[in-house]
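A single protein chain has been omitted from the complex, and every remaining protein chain is retained in its original position.
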Amino acid sequence: MAASKPAGSALRYFGLNCTLKGSPAESSTERLLHHVGTALEQLGVTGSVARVVDHNVAFGVGSDEGNGDEWPALRRRILEADIFVLGTPIWLGHPASVCQMVMERLDAFLGETDDQGRMVSYDRVAIVGVVGNEDGAHHVGASVFQGLNDVGFTIPAGGMAYWVGEAMQSTDFKDLDPPPAKTMTTVATMTRNAVHLADRLRRDPYPAAP
Amino acid sequence: MAASKPAGSALRYFGLNCTLKGSPAESSTERLLHHVGTALEQLGVTGSVARVVDHNVAFGVGSDEGNGDEWPALRRRILEADIFVLGTPIWLGHPASVCQMVMERLDAFLGETDDQGRMVSYDRVAIVGVVGNEDGAHHVGASVFQGLNDVGFTIPAGGMAYWVGEAMQSTDFKDLDPPPAKTMTTVATMTRNAVHLADRLRRDPYPAAP
Amino acid sequence: MAASKPAGSALRYFGLNCTLKGSPAESSTERLLHHVGTALEQLGVTGSVARVVDHNVAFGVGSDEGNGDEWPALRRRILEADIFVLGTPIWLGHPASVCQMVMERLDAFLGETDDQGRMVSYDRVAIVGVVGNEDGAHHVGASVFQGLNDVGFTIPAGGMAYWVGEAMQSTDFKDLDPPPAKTMTTVATMTRNAVHLADRLRRDPYPAAP
Partner (left out) sequence: MAASKPAGSALRYFGLNCTLKGSPAESSTERLLHHVGTALEQLGVTGSVARVVDHNVAFGVGSDEGNGDEWPALRRRILEADIFVLGTPIWLGHPASVCQMVMERLDAFLGETDDQGRMVSYDRVAIVGVVGNEDGAHHVGASVFQGLNDVGFTIPAGGMAYWVGEAMQSTDFKDLDPPPAKTMTTVATMTRNAVHLADRLRRDPYPAAP
């Protein structure tokens, strides 16, 4: 049973930061998610971001793996929001293990339907933030788009914002001040499109399964 | 300059079949696209499918590579439609070369804006059909979702329909009669969602670039 | 500093099972790794397999993340072996999060050299075993080959053995009896090639960095 989104209220977002490092360690992904969150709030959307590894999330593909698994609370916050922001660093050119762990937990949506016979995640828009020292953002975006789309999310035009440095360099996004202009332009476009689409889907949900 | 979609008319689709084989050779991808097209038509959407290799499409990343390049006519049909269906076989676990060639041609959209300062492809929904003897559909979907999303398309929930056989088997989708029930269910869901989303975007286009 | 491989002894292998489930839960990946291990032993190679989630492995990219991190012992067993077998299930078409976690830990090799100035992992051969209910093996193999090759492993011809079922089916590899003939043939070829190549690299290591 999904937590439902209240009709008539403002749109909400929820972001997950899939950095490998627990708080309070600095995180480039956090920095990018901060920019995404700020842009969403300027568009009238309220919400928050959680760092996955600060929570005791179990490996698995169910919605509750028991034994103190803290995924259920994160899952509820995803379903309470209209816009899901998945932020991940790149490691070896791939989504971080923590990001894949999140997608594995979302896999449970494939077997969870609402009272319309639709996956519980329907009518929610997903956008993606990716950072790395170098190379890998497009592949990470591809993997995450496909994973999130499989489990019911809709991807707005220009649904990824990212930054990576030149090949084999070691600069961190968090140390760039001001943040790169092209990335910030992408954040603006992505969030504008996400809000537009989430608002349409809030008003006119996908049809029921026959 | 984009071919524009007329307001008030019925929704339209256009499909590209990225098989490596020219007509009249049988194509499993064609078979899947036939099912997708039929489902769209049952939902009131009109359109057609073209087989890319029946046209003289050049390698390149511009919208017109000259010397008899037949991409411009296919490009126009993509932009005249509300729903773009990209169908591809799997080779070595990857999108067919012809599918990547199509994405390379679509890359030109990154530099082409409409009178709102938005990519010419905006407000169009893309869905994906993938078939292979075995293995590879999710990765193909990932690559195609990301490529099409980068160049401005929106991906509806459940935006891929596919079929693959068991590992290292050689059955062709076109020889399955009746077609696999799970694939047909996915076709129904994908097209229902695509039509819903395309209709919303037709009525309420993405906002202009500031 | 790498654990070194003793000259003149028999070749050794070490396998990691990246299932999400702790022992004693049954694991299809374990079943495939069992076949790989048996084939290696028939070729005179000795070794063992560990299930990653049975150990307290931390998220991170260092060789020892402290606080009871049990990666260092697994890392040592990898370096003591000539052949590294990485086995993973497929989730959402991707390598399991646990597999990506292993690759992130191996990323530390990029900064660890032996007395020849070479990465500590050099002269070791890596092979891959992948299982899933359906679809994804080629992409998983691609991601794992590239990750392991980046951190210094050599990939023999035919370096992956896999099984997946037909699209959207739910059969588990562990329930197939006898195991699929094509997968078993691939296991035989992969292990024969791996042993040949590991033996060559044992006798004639890669040259020192200049």
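Per-chain residue numbering starts at 1, and chain names A, B and C are given in the order in which the chains are listed.
Please note the rule applied: contacts are C-beta pairs under 8 Å (C-beta built on N, C-alpha and C of every residue); 3 or more make two chains touch, one makes a residue touch a chain.
The model shown is predicted, which means the values in this text are computed figures rather than measured ones.
Residue in contact with the omitted chain (choice from A:80, A:112, A:135 or A:204): A:135. The chain omitted from view is touched by exactly one of B:76, B:94 or B:182, namely B:94. In the complete complex, the residue from A:18, A:39 or A:92 that touches the missing chain is A:92.
By the touch criterion stated above, the residues of chain C touching the omitted chain are 119, 121-122, 138, 141-143, 145-147, 149-150, 152-160, 188-189, 192-193, 196-197, 200-201, 204, 206-207, 209-210.
On the side of chain B, the interface with the absent chain consists of residues 20-21, 53, 59-61, 91-98, 100-101, 103-104, 107, 143, 146-147, 150-151, using the contact rule stated above. Where chain A meets the chain that is not shown, the touching residues are 92-94, 134-139, 141-142, 162-169, 180, 182-183, 186.
One rule holds for everything that comes next: only the chains that are shown with their structure count from here on.
Chain centres here are Cα means. That of chain A falls 30 Å from that of chain C. For chain B, residues that reach two or more other chains under the stated contact definition are 138-139, 141-142.
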